[in-house]
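All protein chains but one are shown at their positions in the complex.
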Amino acid sequence: MLVFTLRRLNLFIFTFIMLTALSFSLSFLFPGDALTNLTGQINASPEQRALLAEEYQYNSHIIKQYWAYLTHLFDGDFGISIASHLPISSEIMNLLPATIELSVVALFIAMAIGIPIGFLAAINHEKIPDQAILFVSMLGYSIPIFWLGLLAILIFSIQLGWLPSAGRISLVYEIKHITGIQFFDILLSDSEYKWQAFQNATLHIIMPASVVAIAPMTIFIRLARTSMLEVLDSSYITAAKAKGLTFWQIIYRHAIRNSLVNVIRHVGLQFANLVTLAMVTEVIFSWPGIGRWLIESIFQRDYTAIQGGLLALSSFIFIVHILTDFIYAALNPLARDRKHGA
Amino acid sequence: MNLLDIRNLSIVMLSGNKKIVAVDRVSLVMKEGELRGLVGESGSGKSLLAQAIIGVLDEKWIVDADRFHWRGNDLMRLSIAERKKIISKDIAMIFQEPMSCLDPTTTIGEQLEEAVDDKQLTGFFWQKKKQRKLAAITLLHKVGIKKHTECTRSYPHQLTEALCQRVMIAMALARRPILLIADEPTAAMESTNQGQIFRLLASLNQLKNMSVLLISHDLENMAHWTKRITVMYSGQFVEAGTTEQIFTTPFHPYTKALVESTSHASLTLEPKSKLSALPGSIPILQHLPIGCRLGPRCPRAQQACVNAPKAKNYHGHIVSCHYSLKDTY
Amino acid sequence: MARENIYQEEEFPSPLQQLWYKFKAKPMIMLAFSCFLALVFLAIFAPIITPFSSSQTHLEFILLPPAWNDDGNVSFLLGTDQLGRDMLSMLMHGASFTFGLSFIIVITSAVIGVVIGSLSALTSGFKSSFLNHFLDVILSIPSLLLAIVIVAILGTGLSNTVLAIIIVLIPQFIHTTRNEVKREFAKDYVLASKLDGASSLRILQYSIFPNIIEKIITQATLAQSAAILDIAALGFLGLGAATYIPEWGTMVSNGIDLFYIAPWTVYFPGLAILFSVIVTNLVGEGLRHALKQRKEY
Partner (left out) sequence: MSFNPIIYFLTLPFLSVLLQGCNDEDTTLLSTKSIIYCSEGSPEGFNPQTVTSGVTTDATSNQLYNRLVAYSGDEHEISPSLAKSWHITKDGKKVTFYLRKDVEFHHTSYFTPSRKLNAEDVIFSFNRILNVEHEYHEVSGGLYPFFQSIEFNSLVTNIEKINEFTVRFTLSRPDSSFLANLATDFAVILSAEYAQYLSELDSHQQIDLLPIGTGPFKYKEYRAGSFIRYLANENYWQKKINIEQLIFDITPSNTGRLTKLLAKECDIVAYPIAHKKIIERPDLILNEITSFNIGYLGFNTNKPPFNNKLVRKAISYAINKEAIIDTVYFGKAEVANTIIPPTSWAYDAHIPQQEYSIAKAISTLNEAGYPDGFTMNLWAMPIQRPYNPDALTMAKLIANDLKKIGITVNIIHKYEWSTFLQLITEGQHQAVLLGWTADHPDPDNFFTPLLSCPSSKQGRTGTFWCSKEFDKLISQSLQTTDLNKRKKYYKNALKIIEDEVPLIPIAHSKRFQARDKKISGQLLKSFGGINFVEVNKN
């Protein structure tokens, strides 16, 4: 387990260096002055600029500049937004939790629905349910998400009037920002309208999260199906059959667990895909997350924001990657180290 | 009384519009308390036959037999569920590559406990858990594993192949079976370990009067451990008899070739003389010859061999050949 | 095949022929394949065969519903938008942008990715492991996010979108090629040709490429559906094609303001994207299935 952890740590450090280097080099790639892009100080006076240049080692060797940039990052200083003049770090702290909330709920929906359906398809391999599930999953995988979002609003918000179309919660509820994860904040607040707010927030997240979840769900269906087929084909299932266990006993006790382990392995990779979808969905459902903010930043040529947002989002994805690796290792004894060898 | 009586069992797969007969009208009779060998090259349908008996074959295989009696019950007349119930109660099976036959994500202990039949436990439900555990430990002891705590806590990949096979046997014993089918239990194992497993099987056979159907391609070991042997080739029954009969007076040309290719036989061979072997190789399922499937390779083949031969019984020594070697001895 | 099987020998078609036999066995896939070809045809010849030019406005026919509606007009089969442009013509033109460009994107990035990937597969040691980690990092950044960042660097517009998506797709091809080449390199037949004294490049060209080409084609179909969706998404977000270009994603975003009055301006471009992605995915699926079957045989 120690070696496993060290290896992940090593990977994490490497990735962190890669990502910061990428974000640092962006300030040179973006149009305009690198120092301005890095700090966001667009209206700095010559004296202020000189001070900033000193701070960021702007006239030294590139490695020193990078190091100066890193030190600023560690101090939580991502520069200020060119458009709103607010510190990027505080913007990220405000927005990232919303994105995390949306994507985690979507991931949960995608897995909770996709994996059982995938198993169902595998159990009915090459029968009608299998074919139907495969076809529907192909459909779900092919729908452009922004279009799906629009249709969902049209049907569920306008025609049926069941679900709200925009935002995280109705603005009538005033929720203090504590953790940023709204459900926690609501539970932590002492408002008399707590449960109303909770219900309202739940209604708000259903549609965007489901829209985000559709495509990953179809992928989970496929993954779960393949994985289950592989497991059902393996000798320990035959052996279990020979042991005299019934079909459902085998499914519950052995097949689900083993195929689930294989599916979990892919969660990390799917998460990047899911966050991409969440970015577009945030635009459609006016979800106050980091994706929408990033896209707006492009229109406003807010390069500092793009750099910070990219760094924050990709680090988040990578942390989820590593987390799933650990969960996978916890579930799958094969991925851990051998305790007492042959 | 015959424990198992199988007549003309065929296993068929439909591939497209073609019908592939993987096992072609094989018969097998086993007596109670017998340790019987089933020999054949890989691909001869031994494993299929074993899996057909225990009923764990894939759905793509269609099994059909003229007679399938288990301790006098005609199993063919029962529904699949009933058949399974009887068989899983009385017959157990162990497989080749025991490691892959154990669930990699579950500890040995859990898997063992799961194999213990509920009916064997006498206590109330809150006592059952403990009883199960005890039963599992007893089983481990039975197969000669002393360090039971370490073993039950381990995952399959943390044990050696031989240990895994012992665990498999322990699991098989959990239901107190009457017949144990061992499908190449020692494949890919070192010879010292092989010996351990065989010894264990033999002692179980003798001490508990448990019948064993030992499947292997390794004729030498079979000669050592079994009393009677059945030989198969490419899904067809070839010859059956006592071990001695098979080794000293094989009636079938294939059996003869098989016996001659063992190192045991080659000890008597002149130095530098050719090792005997049949020409060609075992045919693949898609291109099975008609009639006697050994036909194209058989040194004694004649025109009559395009028809499948009928089995002939010579005082318990059964052979299925048009031109048997019986008269040459 | 009702051919009498007298001899043991069978006819052995070339790998590609075999693929084709397996591929065409499923009618659904064949249907998708012909749709795919039709889209390619449309992408090339759209300007010639559309009933109207995509920019021609008919001010007397503004927001005309599709022809099957009571207020529709037969000469505008799918209705018109708020400037009186014919939806059908715009959609047909859009095939050259959304679908046609995705085709070009995939071919370009596949060529670049395969070359880099196979060369990088020949590296070993520290360089190789660095490259591996590097690819992992790049692949863990969401493709759309990366494309957005590249668009931010280059500026918005259709050609920059295309460039951004090409850059984004290249690592995927590098990754696939690299893995496949490495896997093949470990096989015995490669060892055999190595013992014959073949150089690495020769092995790549004669032994490995023929064996991995299908994998790359499969990856390409996956990449194409992703490319279509990415072009459309960027167009929709206003980062891609300019508003007057009938790119499907842009058309959806243009239609949003009229969604409640003229829903067809949103329905049709969305359906067009859905259709082209499904067709591409089905062709890819068929290809993968045929490959798997061929390998199993």
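First chain written, first letter: the chains are A, B and C, and each begins at residue 1.
Throughout what follows, a residue touches a chain if its C-beta (ideal position, glycine included) is under 8 Å from a C-beta of that chain, and two chains touch if they have at least 3 such contacts.
Every value quoted in this text rests on a predicted model; they were computed, and no experiment measured them.
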| What are the shown chains that the omitted chain is in contact with? | A, C
| remark: Across A:9, A:51, A:132 or A:158, the one contacting the chain not displayed is A:158
| query | Where the complex has a chain not shown, which of A:89, A:124 or A:189 is the residue touching it? | reply | A:124
| field | Where the unshown chain meets chain A, residue by residue | value | 83-84, 108-109, 112-113, 115-117, 119-120, 123-124, 129, 153, 157-158, 161, 164-167, 170-174, 192-193, 195-196, 198-199, 202, 256, 286, 288, 299-300
| task | Could you please point out the chain C residues that touch the chain left off the display? | result | 57, 59, 62, 82-83, 156, 238, 243-244, 256-261
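Convention: only the chains that are shown with their structure count from here on.
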| said: Centroid of chain B to centroid of chain C, CA atoms only: how many Å? | reply: 52
| note | chain B contacts chain A in the complex at 51, 54, 56, 84, 88-89, 92-93, 95, 97, 100-106, 114-115, 150, 154-155, 157-158, 160, 168, 171-172, 174-175
| note | In the complex, the residues of chain C that touch chain A are 133-134, 136-137, 139-145, 148-149, 151-153, 155-156, 225, 229, 232-233, 236-239, 249, 252-253, 256, 259-260, 263, 266, 270, 273-274, 277-278, 281-282, 285
| note | chain A residues touching chain B in their complex are 234-236, 238-245, 253-254, 257-258, 261, 331-334, 338-342
